[in-house]
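Below: one structure in structure tokens.
One protein chain is absent from this view; the other protein chains keep their places.
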Amino acid sequence: MRIGSPKETYAADEALFRTRTQWAWFGVLLAALAGFPFVANLYWLYLVCLVSINVIAVTGLNVLTGYTGQVSLGQAAFMGVGAYTVAWLENHTGSPFPVNLLAGSVVATGVGLIAGLPSLRVKGLYLAIATIAASFILLFIFKNWESVTNGTRGIGIEPPSAFGVALENPDTFYWLVVPVTVVMLLLASNLFRTRIGRAFIAIRDRDISASVLGIDLPRYKLMSFGISAFYAGMAGGLYAYFFGSINPESFPLLMSIFLLAAVIVGGMGSMLGSILGGIFMTLVPELLRYGIDFLGLFMENASAVLSPVRTVVFGLLIVGFLLFEPLGLAEIWRRIRRFFHLWPFRT
Amino acid sequence: MDWLFLFEVSLAGLGRGGLYALTGVAFVLIYKATRVINLAIGEMLMVGAYLFIGFGAGMALPLWLAVILALLGGALLGFVLERTAIRPLLGENPISVFMVTIGLSSVLVGLVEIIWTANPRSLPDLLPRDPIFIGDAFVAPKTFWSFVIAAGVIAVFLLLFRFWRGGVALRATASDQGAAYAMGINVPAVYSLAWALAGLLAAGAGILLGAISGASSSMGVFGLTVLVVVIVGGLDSVLGALLAGVLIGWVESVAGVYLGGEYEQLFTFSILLVVLLVRPWGLFGTREIERL
Partner (left out) sequence: MSTLEVDNVSLSFGGVNALNAVSVTVEAGGITALIGPNGAGKTSLFNAVSGFYRPQAGRVLFEGRDISALRCPQRAALGIGRTFQNIALFRGMTVLDNVKLGAHVRTRTGLFSALWYLGRARREETQIREQIEREVFDFLEIDHIRRHPVAALPYGLQKRVELARALAMRPRLLLLDEPVAGMNREEKEDMARFILDVKEQWGVTILMVEHDMGMVMDISDQVYVLNFGQVIASGRPETVQANPEVIEAYLGTDDMTTLRRRLRGESEAA
């Protein structure tokens, strides 16, 4: 690939979307997202909102676990921090919702940085276990810091309003959550075009040689934790607004496992993977519900097994993908794309 | 300060610690032989308890037979998990293997809930119920007997580990896999053996734990505390698991009684964080030095 005028063309070669086709597809995608509310019913919009919230949290976790190689089982708890911050601000200061969401993310970032401190001493599995510990401690705080969190009773949150419209239902909330998700995905994608993203991947692939090559491990590990928690905080804040109430049960360890599963199923170290994983893992329970409803036609109280079946399926997905498709749905997608030569996104 | 009460609480803590130690030994066994951090150990324990319910209450078999079958079932479970889900990842990134065990634990919880529902169950009465006094201090009989049994099982196990051929093969594999191969030890068989034995031990711990506080599909959370135990003790140290098990059982009991039940885990995990920050390889674990 010898190119005439290097300056311009190398810049173009470094772009997020490198070809005109890719730009075109991105445009089509945005247009589809913008048009969707006008054709879909509330149920579908509800699903998209839920998917979006999950995609944000999964993207954050992917930055930390998929790209930086630091396994975390604390993502749901960080979401909780964002959610409680938003709830508290909403109920006590009445500050506008964008401020609340940002504040929630920032507070979550701070907590994430603290929870990331063990990563300076330990790595891999030890770290995963340290994040479980952090998660338990946060849940304990949610339960017991009554004056702020209202304990196990939880807190109610008024829906945010913009331009005099309450973003109460999925058809309006959509316009908040989907753009935020798109922006956050673009930001994360940008990160991996720069030295910071490369430093993350280097830490994942071979931390000690990264350090010898000039990567300051503590700095970048903590940065990754911070970013991941920021995304969790944003997702948690949106969650609080979307569901209108939160309690300590909203962010259990199981949800962290769910998010980790989404990262694995979607594809570790791939933005496309975060999206696909977020979509897939949100839709699986829905599909299961249909399946069980269908079973209910032949079977008494089939609905009772819904929750355990979901648990089994989540587990099987984690195991199955790790065994048979460790690069996740993103890799399957890539294979399909190679087959059809269609899709715009670079991996 | 009521010293007698503290003493009683401490004894109860030791009782619980015995179970931690037993499960911790199962965990360390797997780790030493296969270098897998098995997050599903708590769920394997849970399956043991439910198998006992299934054989003892569901099929109304004699209790001694139900215990044996449940133990064998636990061993079979360990064996199957290793062969189907762990073995294929041999030599892969340990983090992937770790996450597989997270997936497995989820599968086991779901299966138990499908078969036995999510409602808590009590186990058929297994342990003697006559009150026990040590000096003036009262010990709940279940706690006392489960501690005695756990201690006995651990003792037998340690002897096996030392003198039985399989135990020697296990230790050889743990200390140097390459050398073990060279000496003609069937290393894959050792892996299976380690998982099967660990499954058996975990099932035993599950029956005891269930006998004390009933079985529920969330009893796998016990495994998280066991994880803390083995990290505090050192992942590859049986002695560490034993001591840390008893220590953490005691701390939890004391914290639970004097501060309230919800503080138990707060203490456990705070201990964990401190150990990770100060001495990540645990009290008795081997410190690994990385090479470049």
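Order of writing sets the chain letters: A and B. Residues in each chain are counted from 1.
Please note the rule applied: a residue touches a chain if its C-beta (ideal position, glycine included) is under 8 Å from a C-beta of that chain, and two chains touch if they have at least 3 such contacts.
Source: prediction; values computed, not measured.
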Contact residue for the chain not shown (choose from A:R121, A:K143 or A:R198): A:R198
Among A:Q22, A:N144, A:S211 or A:S307, the residue in touch with the chain that has been omitted: A:S211
Missing-partner contacts on chain B, residue numbers: 289, 292
Residue ranges of chain A at the interface with the undisplayed chain: 1, 6-7, 10-11, 13-14, 16, 187-188, 190-191, 193-199, 201-202, 204-206, 208-217, 223, 227, 269
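Here, only the chains that are shown with their structure count from here on.
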Geometric centre distance via CA averages, chain B-chain A, whole Å: 33
Residues of chain B touching chain A in the complex: 37, 85, 88-89, 94-96, 98-100, 102-114, 117-118, 217, 224, 227-228, 231, 262, 265-266, 269-270, 272-273, 276-277, 280, 290, 292
List of chain A residues in touch with chain B within their complex: 69, 71, 73, 117-118, 121-122, 124-126, 128-130, 132-134, 136-137, 140, 143-144, 208-209, 212, 257, 260-261, 264, 304-305, 307-319, 322-323, 326
